[in-house]
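One structure coming up, written as structure tokens, with questions to follow.
The complex appears here minus one protein chain, its other protein chains still in place.
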Amino acid sequence: MRIVAEHLTHIYNEGSPFEARALDDVTLTIEEGEFFGILGHTGSGKSTFVQHLNGLIRLPSSLKRAKKRKPKEGLPAPVLRVGDFDLADKKTDFRALRKKVGIVFQYPEQQLFAETVKDDVAFGLKSFADRKHPPEEGEIETAVREALGAVGLRYEEVASQSPFDLSGGQKRRVAIAGVLVTKPEVLILDEPAAGLDPLGKNEIADLLHRLHGDWCKTVIIVSHDMDEIAENCTMSAVFAEGKVKYVLPPRELFKHAEELSAIGLDIPLVAKLCRALSARGVEIGCDFTADGFVKAVLAMRGRA
Amino acid sequence: MKDVSFGQYYPIDSPVHRLDPRLKLLFLIVYIAAIFVADSFWGLLACAGVLLFSVLLSRVPFGKVLRAVKGVIFLVIFTAVINVLFYAGETVYWSWGIFSVSKEGMVFSAFLILRIVLLVICSSLLTYTTTPVSLTDGVESLLSPLKVIRFPVHELALIMSIALRMIPVLSEETARIQNAQKARGADFESGNLIKRIGAFIPILVPLILSALRRADELGDAMEARCYMGGKKRTKYKKLRFGWGDLAGALLGAALLTGVILLRIYVGGVI
Partner (left out) sequence: MMNALEFEDVSFSYGEGDFRINNLNFTVGQGELVAILGHNGSGKSTLARLANRILQPDGGTIRVFGETVGEDNLYDVRRKVGVVFQNPDNQNVASIVEDDVAFGAENIGLPREEIGSRIGFALKATGMEAYRHATVARLSGGQKQRIAIAGVLALKPQIMILDEATAMLDPRGRKEIVDVVLRLNREEKMTVLMITHYPEEALLADRAIVMNRGEIVMRGAPAEIFARHEELLTYNLDLPRIGKICKALQAGGMSVSDTLDIQTLADEIAKELACGS
């Protein structure tokens, strides 16, 4: 599903002394199949943006009159389409949309609630199901088994356990399975590796790669870890102060070290190494991944 | 950042904002007494006048003040209707079974509405002009004589203070968990009552677990900062009673005396 957003603006606590403009005329397209990275500081608007994508935050035009916010004057009407869903239209079936666009929030293990891992993972499946035709037990088991398998957990080992007895990294994977269980086409993850130890971080990175290959067509990660973006993403967008500053593939984006540093963002380690080498007269052409860098250096050495 | 406004406090500077919280609390109590002592049109008019003056002085916009009334409007109308129907008055306009509408009933209801509205405006003016922290300090200070009878005044104040600190944290957390479950298809808007209550379990369980975890960590953090109960403690903030507070006290006293005198010498309509 292709995601097209035009002129999105969102203001929290509008009209109060605590008014805060989180999104300011944001226009951004995310093509199907990307591993898309959204980066920026806390408060740059990136989380607000992704919450629009599955209708957790609605456009004014899609709200019932009672809750309607005033549309901004002087700006063209906001547009937001995810695949065939028109999110500006109040007739859109937002539950059907949420089934297709899964969001894994920060610290997702904090949303676990059921008595067993199986019940927790099955929650999404049951709640999205047609009320008149609830899924059968066998169907649920298969789906849960597949979702747990996708995050690298064995159904036999964990399904009947309490989710609260698992380790931190396992809890997080169960929570991700709980979103995967409905087979979303777009998977959005907000800081998927936050708070994990280095090993847990590596596991999550591997997991996301597997998911992008054979589970979800489009993966979007929200992150402020530049290395995470450089290593994983095919495309990236930089948010700052509610606006989109850059939309570039990471290998292009991280050439703009000065501009990024002006908005307080860092560059990945490999980009720093390349700059340090460039200052010594050695130009390494690489995509800013660790593997790419090592290959490029070894190739240069081979040529020399 | 998120859609959470902190308490009701309206952050501007005004003579009312600067008053000692204890004075404001006492004023509220005196004011409530006054509106219930007042039994005549003039008495309530005096009460309303004093409140209008306070609102103007506080520079809190009228819209904000009226919004507080909006919250209780149904309660007000409901009570008024019940009162009109059940009040056994003399001048009866209409009656059916145990219900009747009388002149006295209508006057009584009108007074009741006015009292509730004044009460709500006055108490919301207190929360609009006083930060939760100084409100807590005010309560602690006013209750401190109770320490003599071993009432845990300090603990109560600390609990209030921590609760106030945690309200924005937990409401943000509730919003986050609610969003996460919504994203997993949770539906909080349809179905019958039992279904809707059931729909809150996926929010309540994580929220309670998180609150317990937070309480645990906060306990450690407090102990690490040498918290050992209220015994040896000193207090950094001292409340000070100023000229404005004296004026406020006089105003409150004058109002209460006024309505008492009115009641005794003029007599009321109810």
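Letters A and B mark the chains in the order given here, with residues in each chain numbered from 1 onward.
The rule we apply is simple: a residue touches a chain if its C-beta (ideal position, glycine included) is under 8 Å from a C-beta of that chain, and two chains touch if they have at least 3 such contacts.
Everything numeric here is computed off the predicted structure, so don't read it as measured data.
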Write down which of B:Leu26, B:Ala48, B:Leu142 or B:Leu164 is the residue touching the left-out chain.
B:Leu164
Touching the absent chain in the whole complex: find that residue among B:Ser40, B:Asn83 or B:Thr131.
B:Thr131
Touching the left-out chain: which of B:Trp94, B:Tyr236 or B:Tyr265?
B:Tyr236
Of A:Glu34, A:Asp190 or A:Asp227, the one touching the omitted chain in the full complex
A:Asp227
Using the document's contact rule, name the residues of chain B that touch the chain not shown here.
6, 131-133, 158, 161-162, 164-165, 168-169, 213-214, 217-218, 220-228, 232-238
Just the residue numbers, please: which parts of chain A touch the chain that's not shown?
18, 41-43, 167-169, 194-200, 202, 224-225, 227, 264, 266, 269-270, 272-273, 276-277, 279-282, 290-291, 293-294, 297-298, 300-301, 304
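Everything below uses one rule, namely that only the chains that are shown with their structure count from here on.
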Report the inter-centroid distance (CA atoms only) between chain A and chain B in whole Å.
42
What part of chain B is in contact with chain A in the complex they form?
1-3, 5-6, 10-12, 173, 176-177, 179-187, 201-206, 209-210
Interface with chain B, chain A side, in the complex: residues 12-13, 16-18, 20, 22, 43, 51, 54, 56, 95, 98-99, 102-103, 105-106, 108, 110-114, 123-124, 126-128, 164, 178-179, 182
